[in-house]
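Below are the structure tokens for one structure; questions will follow.
What you see is the complex with one protein chain gone and the rest in place.
Note that the chains take the letters A and B in the order they are written out, and that residue 1 is the start of every chain.
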Amino acid sequence: MISQASIEQIVAQVLDDVGELGVQEQNAAARSAAAEESVRREQAEHVNMIKKTSAMTEFVGTALGDTIGLVIANVDNELLKMMELDQKFRSIGILGSRTGAGPHIMAADEAVKATNTEIIKIELARDTKGGAGHGSLILFGGTDVSDVKRAIEVALGELERTFGDVYSNDAGHIELQYSARASYALEKAFGSPLGKACGVIVGAPAAIGVLMADVAVKSANVETVAFSSPAKGTSFSNEVILIVSGDAGAVRQAVISARDVGRNLLEALSGPTHSVTNKPYI
Amino acid sequence: MISQASIEQIVAQVLDDVGELGVQEQNAAARSAAAEESVRREQAEHVNMIKKTSAMTEFVGTALGDTIGLVIANVDNELLKMMELDQKFRSIGILGSRTGAGPHIMAADEAVKATNTEIIKIELARDTKGGAGHGSLILFGGTDVSDVKRAIEVALGELERTFGDVYSNDAGHIELQYSARASYALEKAFGSPLGKACGVIVGAPAAIGVLMADVAVKSANVETVAFSSPAKGTSFSNEVILIVSGDAGAVRQAVISARDVGRNLLEALSGPTHSVTNKPYI
Partner (left out) sequence: MISQASIEQIVAQVLDDVGELGVQEQNAAARSAAAEESVRREQAEHVNMIKKTSAMTEFVGTALGDTIGLVIANVDNELLKMMELDQKFRSIGILGSRTGAGPHIMAADEAVKATNTEIIKIELARDTKGGAGHGSLILFGGTDVSDVKRAIEVALGELERTFGDVYSNDAGHIELQYSARASYALEKAFGSPLGKACGVIVGAPAAIGVLMADVAVKSANVETVAFSSPAKGTSFSNEVILIVSGDAGAVRQAVISARDVGRNLLEALSGPTHSVTNKPYI
């Protein structure tokens, strides 16, 4: 997450990154003065850009999966109407990504627990930039901009964790999420009962997800809350998604069993898989 | 656009291109006689191919975004029935792309103004080759093949302009369109009132589009005509699309304000954006 408080760090980081890029480019390509000048210009542009954006009060930060977090302090009534949102919300928080729906819903669930906000919309694009899954758009509503901003900050901060049990290779991905106590985002997205443990089990291509779902329900005494497949409940993504609920231990067991079989199958298709962040959390 | 009249130019161009390719390959790769022979064969094939296609009376031309323009002089009745098209049209013009919906609808709008044709179908695939947006399929109907062919030629010619305010980087794209006087394509696609100015505002990932929409409606006195988001009105693309109508000056102002904020946000996600054609038109 990029918080406004750490803009200086970011600028320093960008300078570093672009510096490294410059070094690589010097080695790889023609080392002409023109090329160096272009790198310098690009670098200056990027820094200006980040300064400009961070001056926008609407910008909160970015995260994994081309995720962006934004707020609107005083949202236009016409926009609320067009989006079919309750007119009572003056401020909205916006969390959107190209890659990832589960990680964002799970992060939003923590954010809504931690703040005085409501989840008012969850929409899943068919995206992941040519991958098999979804992108996401999640809106938080609040009466004060500081509340929705805090929700976005919490959600952006959670993503590093909630991407931890996404495993992928060239053939697809599997994804697992686990919460000991589901809150309003998991309820809104999947109908998961409030306050009970919730597990999210995703396999792509969908064939792998079918087997993961079978293993999950066989391995522990859990309730199935929702089931989605390419033609039903997804945005035509190539996924099977199973949501389970129940006692914490059972849900966790179901998720872990599905993960084991899912990784094996995905690896049979096209080689090793690794956690996207190298930090599995379940 | 490739018109049939300029086939000789195209063939010459291809020979040139392949020639250049040959030179690059010589420098980059093994300079063996076998490789050169292969380049020569590829070159001959490509020329033959274009000669073959241009001999097809149905082929009109190609353009940006993997766009192809075709006509059918005397369309099969069975096909009209299957496509649920009015049987009165003997000739149809076909404009289709992998990447781009807004540019094509806007180009079709000019084409229908300029010719004796009707827009009979607009369908938007979830495409852009792994990007966040749509591809398109637009059909023109007419009583004479020369009319629909002219419509396709006009549309192909307009695309260079209408791609001018598409800005993209690795994280997504924003797109703006503006017409001082909406015609039948904008009416059919979005319900934009005929004869009034129309603005199209697109942001991807969708989160960026939400903020662009808010800025647009706040910045000028415009009417909102349509609003689409990943789960509603799009083909599950990762976009928010706002259509505004009204006085020319106000619509233009709304579009430009949205463009400024959209570029800043997209650039905050992953670096500089540039006009796809380097020729913004708004």
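We adopt the following convention: a residue touches a chain if its C-beta (ideal position, glycine included) is under 8 Å from a C-beta of that chain, and two chains touch if they have at least 3 such contacts.
Nothing here was measured: the structure is a model prediction, and the numbers come from that model.
*Asks:* Return the single residue from A:K81, A:K218 or A:K279 that touches the missing chain.
*Replies:* A:K218
*Asks:* Using the touch definition up top, pick the residue from A:G100, A:G157, A:G172 or A:G199 that touches the left-out chain.
*Replies:* Among A:G100, A:G157, A:G172 or A:G199, only A:G172 touches the chain that is not shown.
*Asks:* Could you please point out the chain B residues that touch the chain left off the display?
*Replies:* Output for chain B: 42, 45-46, 49-50, 52-54, 56, 58-59, 62, 66, 68-70, 72, 75-76, 78-79, 82-83, 94-98, 123-127, 129-130, 135, 137, 139, 235-236.
*Asks:* Counting contacts across the full complex, list the positions on chain A that touch the omitted chain.
*Replies:* 126, 129-132, 170-172, 205-208, 210-211, 213-214, 217-218, 224, 227, 229-232, 234-240, 242, 261, 264-265, 267-272
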